[in-house]
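The complex is shown incomplete by one protein chain, all other protein chains being positioned as in the whole.
Labels run A and B following the written order; every chain starts at residue 1.
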Amino acid sequence: MAPLLTMQGIDKRFAGIPALRAAELVVERGEVHALIGQNGAGKSTMIKILTGYYRKDAGEILFDGKPVAFSSPQEAQRAGISTIYQEINLVPYRSVTENICLGREKRRFGLLDWPAMHAEARALLARFNIDIDVHRPLMVYPTAVQQMVAIARAIGFEAKLVIMDEPTSSLDEREVGVLFDVIRQLKAAGVSVIFVSHKLDELYAVCDRVTIMRDGRTVQVAPMTQLSRLDLVTSMLGRELTQVLQEPHDAHPSEGDGRKPVLKVEHLAAGRKVRDVSFEVHSGEIVGLAGLLGAGRTESVRTVFGADKPECGTINFAGHENAIAAPSDAIQAGMGFCSEDRKLDGIIPDMSVRENLTLALMPHLARRGIVDESRSREIVDRFIKRLGIRCSGPEQRIRELSGGNQQKVLLARWLCMNPKLLILDEPTRGIDVGAKAEILSLIRELAGQGLGVLMISSELEEVVEAASRIFVLRDGHTAAELRGDAVNEQSVMAAMAHGDESAREIAHG
Amino acid sequence: MNTTSLKIFQGIGRYGVLLALLALIVFGWLRYENFLGAFNVLSVLRYNSMFALVALGMCFVIITGGIDLSVGSTAALGSVVAALLSPYGVLPGLLGGLAAGLAVGACNAFIITRLNILPFITTLATMLAASGCALLLAENQSVSVSYESGFTELGQGDFLGFPVPAWIALVAYLLGSLILNLTSFGRTVLAIGGNEDAARLMGLPANRVKALVYLASGGLAGLAGVILAAQFGAGQPIEGVGWELFAIAAVVVGGTLLTGGVGSVGSTLAGVLLLGLIFNILNFENGLGWISLSAYWQSVIRGAFLLLVVAIQARLSMRTEEAA
Partner (left out) sequence: MAETATTLPPAQRAPRLDLKTLLTRHGAWVALALLILVNLAITPNFATWQTLNVNLTQVCAIVIVGVGMTLVIATGGIDLSVGALMAIAGALAPLIFHGKLFPLPHPAVGIALAFIVPVLVTGALGWFNGWLVTRLRIQPIIATLVLFIAGRGIAQVFTNGNLQVFNLPSFQFIGLGRVFGIPFQAILMIILVAAAAWMLRRTVFGRQILAIGGNERAARLAGIPVASVKQRVYLISGLLSGIAGLIVIARNSAADANLVGLGMELDAIAAVAVGGTLLTGGRATVLGTLVGALIIQLVRYTLLANGVPDAAALVAKAAIIVLAVWLQRQSYR
């Protein structure tokens, strides 16, 4: 039988820059097809072209034997393609039922049949073992539940093809298991699934075949079982980048200078997510903050930085106790904070690299409120060189830079302030592997020069590799402090998993 | 966000305005003779039905997260067209005014959804354009309506002892409530306001629904213009200044979030009546002769009232944020 989906010779340019070059994707009926590649390889563009969000410049798409060119996600949905996007794309104020049923409402006498819709929503969620009040607004539920609602919505459309773009990023292990069961059910029912993920384990667990993309091209298509992990990584990255990754480096950096810590947090509580958190960072060391999603990592560091208000506990920074009431205080005292969401909390997209880089430094660059442009230029040039920021010049708009280079600018924003402590929340998220390695080695170098670094990362491998000490948070409590030989993936996972049942109860309450 | 506080927040948004309206009515009833007399009640309803129609359209627009500044001058244009067509009968006048409103609405819809220009600036422009058209058609003066054709009944007449404009507004509100709560169109309106990108990715026809909402807002403003012409016996090209902001205030007082995604048709009506009654009570108060507040106080009081409502809303939403 002919494949369900054939995309051939797809070209797409954004503002003249090619995003896809003769890309291909073929999905058989009833298969789970992995689509992988680095950030910027063209996976999302490919999917958005298929679902009619973007228009292709060239190429053809055959779906279910017919050539198609959807002009909107709505049309694609009608033809039998359901999509679950990476960011949860639902309407927070509306009820769970509405979020599941919008777009294919049940009607009676031409008007909406609410009881029937509530029943359907409940039935769909039951497939995921989720029993919640479907009348309540979606936003009252935890992220994992919202993600499940998004998946339930997509599956409820009786699609022929379900596209899942990193669906597991906010799910815990057990929920991922439930999702995989559902994927297997779908497959048994003859539905095809396109599965996008960066987690190799997941691909081997559930996918039949894989399409690997790089630089907008399809570089390899093969059954999952025929490729080893190294094969996957190599063809994703191309050769040179793999070498960068495998470069040897010191096993563990030093554990600080042994004197008083630059930051000491004791029994911190703030909001619902931070209950009793304690940790400390010395100058010259990299401390990891690990924990499952929702364990309170980001919330803890935001509180330390003064972006959120603490309820109780002490924060001692550079010898001063609880002296930080706002980010500006933290910055004055010598703290820098690269937030998790670069786009939302980091860059000012329309401003130049120079203006973004000197944003925090600006008051110090000014005399009587007037910015000293030449000094600003000098500093920016220095940091562009020092961090290897690839841009057409300091006046280029930061939005035009790649994720990795944006992140470097944000790092430079703090480094030019000569901070005592740098807090990095997911510093390598959404950054391609090459830039990732560069940023990690830069962080190590900085710590070597005496900077204290507090790093949050969901990629255990990364934290374990970089940090000399790791504090593990669970449910808003500090669950463990690991140092020395204990800094390894197994012990971190063990510490995160302990008493995990209670966390699940919250997610499914 | 914490559920209970969210419920309280929405509860106050929804019922707070009704309670305030009730309190104001009881106050008026206790304080003034004839406050609840048929004459006063009916004339308040008659006069405010125009604003009610405009606010209804605004309510839908605001729920989608947009805004329509053109309603005031659209109403003026509608009144002029209706007045010009009134000699030909009730129906031509009515349909003419409505069509003029729909035309402005269609312009808004096109510019906002096709040219992707912000609703605020789009409707600011069409506000000027509609006003210009009204002045051109009316040759810079008010256009008297024909009293022979029965057109004035639309503004001044009664049906079953109830003013005709109030009937029109009532029917419009019932339909509006039905559409918002019991049709997929209505739910899509709410979804767009909650998160337009998500609604689009969910496959909802966001652009079509937005276009229809602006079209409806224009049409309702045109209808309000017809009533304006019929009630005052003239098409008034310079009337309608500030109606849009009055309508926005009514919608906001009614607890609809200006960020979109949450809103209620019924509370909007309560908001209109509340703001309308302030003027009415001011008149009664002056009638008592104890104090003499000039008519100018009404806008001061309305502004203070709006401030009170948004300040309460702001406090509540801040508290819910903190609870989260």
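Methods note: a residue touches a chain if its C-beta (ideal position, glycine included) is under 8 Å from a C-beta of that chain, and two chains touch if they have at least 3 such contacts.
Since we're looking at a predicted model, the values are computed, not measured.
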item	value
Per the touch definition above, residue among B:Gly37, B:Gly287 or B:Gly303 touching the missing chain	B:Gly303
Contact residue for the chain not shown (choose from A:Gly177, A:Gly319 or A:Gly393)	A:Gly393
Given B:Leu21, B:Val71, B:Ile111 or B:Val213, the one touching the chain that is not displayed	B:Ile111
For chain A, the residues touching the chain missing from this view	15, 305, 307, 326-328, 330-332, 337, 339, 344-352, 355, 359-360, 362-363, 366, 369-371, 373, 392-393, 395-397, 400, 413
In chain B, positions touching the absent partner	67, 69, 111, 115-118, 120-122, 124-129, 131-136, 140, 241-242, 245-246, 248-249, 252, 258-259, 294, 296-304, 306-307, 310-311, 313-315, 317-318
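Keep in mind that, in the parts below, only the chains that are shown with their structure count from here on.
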item	value
In the complex with chain A, residue positions of chain B that touch it	1, 3, 6, 178, 181-184, 187-188, 190-191, 193-195, 197-205, 261-262, 324
Parts of chain A lying in touch with chain B, wherever the complex brings them together	53, 72-74, 76-78, 83, 85, 89-94, 98, 102-103, 105, 107, 110-112, 136-137, 139-140, 153, 271-272
